[in-house]
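Only one protein chain is missing from this complex, and each of the others stays in its spot.
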Amino acid sequence: MHKKLNEEKVFKDPVHNYVYVQDEIIWNLVNTKEFQRLRRIRQLGTSYLTFHGAEHSRFSHSLGVYEMTRKIISQFERHGYSDWPQEEKLVSLCAALLHDIGHGPFSHSLEQVFETHHEQWTCNIILGDTEVNRVLREAGDDFPDQVAQVIRRKYPKPIVVSLVSSQMDADRMDYLLRDAYYTGVHYGTFDLERILRVLRPYKGRIVVKESGMHAVEHYLMSRYQMYWQIYFHPVTRSSEIILRQIFRRAKQLYEENYSFAYMPAPLKSLLDGTINVPHYLKLDESLVQTAFSEWSEERDGLLADLCSRFLNRKLYKYITIDNPSETLLNEIEQQWVKIGLSPEYHMEIDFPYDQPYDVYRPDAKKGEKEEKTPILLLDNEDRISEISQKSDIVRSITGLHQGEYRLYYPEEPLLAAKSSLTGSIRQLFKL
Amino acid sequence: MHKKLNEEKVFKDPVHNYVYVQDEIIWNLVNTKEFQRLRRIRQLGTSYLTFHGAEHSRFSHSLGVYEMTRKIISQFERHGYSDWPQEEKLVSLCAALLHDIGHGPFSHSLEQVFETHHEQWTCNIILGDTEVNRVLREAGDDFPDQVAQVIRRKYPKPIVVSLVSSQMDADRMDYLLRDAYYTGVHYGTFDLERILRVLRPYKGRIVVKESGMHAVEHYLMSRYQMYWQIYFHPVTRSSEIILRQIFRRAKQLYEENYSFAYMPAPLKSLLDGTINVPHYLKLDESLVQTAFSEWSEERDGLLADLCSRFLNRKLYKYITIDNPSETLLNEIEQQWVKIGLSPEYHMEIDFPYDQPYDVYRPDAKKGEKEEKTPILLLDNEDRISEISQKSDIVRSITGLHQGEYRLYYPEEPLLAAKSSLTGSIRQLFKL
Amino acid sequence: MHKKLNEEKVFKDPVHNYVYVQDEIIWNLVNTKEFQRLRRIRQLGTSYLTFHGAEHSRFSHSLGVYEMTRKIISQFERHGYSDWPQEEKLVSLCAALLHDIGHGPFSHSLEQVFETHHEQWTCNIILGDTEVNRVLREAGDDFPDQVAQVIRRKYPKPIVVSLVSSQMDADRMDYLLRDAYYTGVHYGTFDLERILRVLRPYKGRIVVKESGMHAVEHYLMSRYQMYWQIYFHPVTRSSEIILRQIFRRAKQLYEENYSFAYMPAPLKSLLDGTINVPHYLKLDESLVQTAFSEWSEERDGLLADLCSRFLNRKLYKYITIDNPSETLLNEIEQQWVKIGLSPEYHMEIDFPYDQPYDVYRPDAKKGEKEEKTPILLLDNEDRISEISQKSDIVRSITGLHQGEYRLYYPEEPLLAAKSSLTGSIRQLFKL
Partner (left out) sequence: MHKKLNEEKVFKDPVHNYVYVQDEIIWNLVNTKEFQRLRRIRQLGTSYLTFHGAEHSRFSHSLGVYEMTRKIISQFERHGYSDWPQEEKLVSLCAALLHDIGHGPFSHSLEQVFETHHEQWTCNIILGDTEVNRVLREAGDDFPDQVAQVIRRKYPKPIVVSLVSSQMDADRMDYLLRDAYYTGVHYGTFDLERILRVLRPYKGRIVVKESGMHAVEHYLMSRYQMYWQIYFHPVTRSSEIILRQIFRRAKQLYEENYSFAYMPAPLKSLLDGTINVPHYLKLDESLVQTAFSEWSEERDGLLADLCSRFLNRKLYKYITIDNPSETLLNEIEQQWVKIGLSPEYHMEIDFPYDQPYDVYRPDAKKGEKEEKTPILLLDNEDRISEISQKSDIVRSITGLHQGEYRLYYPEEPLLAAKSSLTGSIRQLFKL
């Protein structure tokens, strides 16, 4: 049963000014402990180590995505567009609110090491024995399953999926604005109100009125800048590398039956691959940071060093390499070994372009990184075209890739062992 | 020795746009582990439970206070005001940066229960065996002591103290702007650039050119609004009450030799009063939240309930009481006992006006809450007057106190035991 | 007949972001030549001579008042409040859009000298042989008359009047935000979205939900600051005095049958009191400035000097006088005459408090300056109270009046004739 609140509730939000809640189910979802847990998971992972303002959580972002979705739908309703299936409002709002509920602490790094997937955990939480599930079931026995289908992009009405997951969805629009606000950069601001106004439901998709093309161009340029200035910032990448090293080292030690002085149950089950929903829900950034704090005094010097580095922000440095040939890497590895460094933990090549990224590529094939629905323009004669066909500027930045290889390493041991290194290595690392 | 950096460093900051670092010592202080720890202490304690955007840390604020101080001093230097002792720049900047380094997790609540004082801890960290102390000593053996004197307001040159601690100091100016930015409210914004321009060093104090009076009025009105809208918000007060209850309960259990399933060393030493600097530095909000998470499954039902409430934001409700007479409180207590509630933990009177507060009171006497230097105006004939003598609006809000008693309590058990309560109690609590 | 536009139109607006037009009649009104003329009348009269950014016109403001009214009404409609008479929407929107259409060039000064009233001209334009009238009549023969009744505050449904004309109406809310934006000051910003959300139609009036009291306090404090910082700024007052002197001198010369080298017909009819709607509509700030430019070369030295002063911003200086006694003024006048200055044109006492002003006074009686509907709060039990009864801060600023007498005068002749003046005058004028 779907109930309206007697009185609209609001959250004060720095990005959208207010977030409005009219449905009881939304209010109840926000108040579940699983949703409240998102306050203990940062939205931008380790970016706060580069941009100190970026300390905002997935809680704020999730409310923001909900609010964006609500605004889009209420605009559709206000104009009475017939292509919008009105009965899908509630499932859309719930999916928007919950789409990130499965995120773990420092998700991207954690997922790479442990091969978990936040989307899968989102579904587990929605479908499992949780407060969220109980709230959702009040709207119908199969309602949790419907929400999960939207998350998995399998929902029968693709327009609902595209609200939460496309090249210009509520998720991205919120995070660009929000991350720009909290980092304090100007890059990510675009004309949201204009974009909302030109969105149209059209034959099962969301398209953009062609008159709004310039606003979309501006949005895509903002996105481009945000990726290169914020999300791929080399210092942030360095902290992510440290994080991954910590997780990898802990996993390796665990598999070698190393005895940890501190090993809380949720982490243990993560390491041995038996983690379930209740343990996963305990796994927030507080717990991870507490573990790192304890581990910074572990006997294993490597783990202890990595944890100290992370907590005290003594990150790896990097050099830029045009072409990291095998010969070169072998040479570096040999020198590393010579001075007692681990090629496995003390050097790492990073190439942001290889990473899941988000610059606009409308032509990505199924299974490739950019398979999300492209941005479609609707002209006055009801013809559809993909935006890069019409926009010179979008076409010119599509497929553009800046990118360089970076080699990350700890600087202190290199400085200490400088004299033992070959001249070419010293030159390369500017020692 | 005081060294300039070869190249100015900057931090991107949402409030000041950029924070500029020119001195090596400042750069090194930021990079100490004690300063980095401030990233794990929130600036506004539990306010994020009311204003979800307010997740910023004392790290950001401390950089901000440093930057404000730097701006004030560089304005003094640019104009070559002779009343500004130029040799005090470095000690002022260090004190500004470090003034909050002794803050613990959820400081205000923690300090009330354990009678610690963050100012004392700040001095302990500055003077103890820490990275901060080592960096400071590079500027002279007695430099740490000088910085500590500024923190304690005992520094021989009062103008240095007043930069960091007065009615319109770098600390307050940063936090009003910053807290307004992160909560998303408009109340706390004032014309900082104007205020900086009208500040003058004058006979050992910092005064305001009379022509800037209106900007100061605006600042004081902003402050007034921030106190009542943000800092004293009833929901935030509720979460602080829960926090205090948790700390009190843990302390009580500890004193009763209760055996905790989880009791990390820093918390233990806090509870038994033997805490030292290394343990204090481990005591961040991650550790506290991890403890709460563990304790939410403790055998002691009261502690477990309070911890769950805090983590899952199931806060106490409140009613407003005009005059909480002893008779009334006794009656409530009796009823509480009757339905199995604890008068000690399940009801608490709150009167914000009694709390350390910050509305402008220029006439507070030594030892009273508002003994900070009042705001002084300097007119064209070099006469000094306290601002409320000149400004109608400041006079009219000075001493103004809104304030009402609130009684906080858990709602669920009351609803469950509704029928056992007297009619008058049912009416009072709107059951 | 009331027609919707096929497609919503928008204006990009710096204050409201967008102004939305849905009704054909609004679109047509904007396109009348009488409304377009507002582009040639500045919103803040001579304030641009003090705050150079304040060059915005009444055109922008009028669109803004319309948009505010539209937002308030659409909020009423969205909630389905039964106390809002839905059939009054169109008349409200038209009155909001047109409420300033009768403003002349530099209205306040012009009205004081020529005793015209912009409200009367607004009605004349609405009811006369104008494009505006023709557009309005398409909605019904008596529709122009209805709109005029709203302007005159005689409309049978007072709730419509209070939208456009009360202590917290669409007009004031727009101008505070807009004038703050264009001058660049922070004072005038308040939380508009919050205020819109707490407005309620209630028994023929618009009231404020008590939970929104703090937002209203903030609005009133913003207003207070704007009045003293912007609207009553002494330099702006000086330019208004020059303006009035020009108009007075021109009138005097005209009545003395002086022959002007340049006297366009609309100005002539203003001077001889025969001005009609077509001439009034020609009377924009371009024409007035062109006349001043021509008159700055008139034979009459006084008129020429005043016009040059205005165009070239050589304004009168001022001194502050505690108590302008008759004795003192007589002494000044005598000295003025002695050095060839005119007591009529070269000195003017200004006391802003005497002027039509806007600080909140809920108790003004009929005929007094503040007879607009006071701000009423609606509590949870549907009780109404005037805001200053509930709010400490509003009570404390209500009736507060700063104010000082200023004497304005041209400085150059005084400096030139310095030696001829008495010592006391020299001292008073700091010569």
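Lettered A, B and C in written order, each chain numbered from 1.
Just so it is clear, a residue touches a chain if its C-beta (ideal position, glycine included) is under 8 Å from a C-beta of that chain, and two chains touch if they have at least 3 such contacts.
All of these numbers come straight from a predicted model, not from anything done at the bench.
A.B. asks: Tell me which of A:N17, A:Q75 or A:Q225 is the one touching the absent chain.
C.D. replies: A:Q225
A.B. asks: Touching the left-out chain: which of A:T189, A:Q252, A:S269 or A:S385?
C.D. replies: In the complete complex, the chain left out is touched by residue A:T189.
A.B. asks: Would you mind spotting which of C:M68, C:I126 or C:V185 touches the chain that isn't drawn?
C.D. replies: C:V185
A.B. asks: Thinking of the whole complex, not just what is shown, which of C:Q120, C:S286 or C:S325 touches the missing chain?
C.D. replies: C:S286
A.B. asks: Based on the whole complex, identify which of B:E87, B:E115 or B:E193 touches the chain you can't see.
C.D. replies: Checking the options B:E87, B:E115 or B:E193, the one contacting the hidden chain is B:E193.
A.B. asks: Applying the definition given at the start, please give the residues of chain C touching the unseen chain.
C.D. replies: Touch set of chain C with respect to the missing chain: 11-15, 17, 31-33, 36-37, 39-40, 48, 51-53, 55-57, 59-60, 63, 181-185, 264, 282, 284-287, 289-290, 293-294, 308, 311-314.
A.B. asks: Over the whole complex, note the residues of chain B touching the chain we left out.
C.D. replies: Given the touch definition above, chain B has residues 10, 17-18, 193-194, 197 touching the missing chain.
A.B. asks: Pick out the residues on chain A that sit against the missing chain.
C.D. replies: Listed in rising order, the touching residues are 185-187, 189-191, 214, 217-218, 221, 224-225, 228-229, 392-393, 396-397, 400-402.
The definition used in the following text is that only the chains that are shown with their structure count from here on.
A.B. asks: Distance-wise, how many Å sit between the C-alpha centres of chain B and chain C, to the nearest whole number?
C.D. replies: 44
A.B. asks: Report, in whole Å, the distance between the mean C-alpha point of chain A and the mean C-alpha point of chain B.
C.D. replies: Spacing between the chain centres: roughly 32 Å.
A.B. asks: By the touch rule stated above, which residues of chain C touch at least two different other chains?
C.D. replies: Touching at least two other chains: none.
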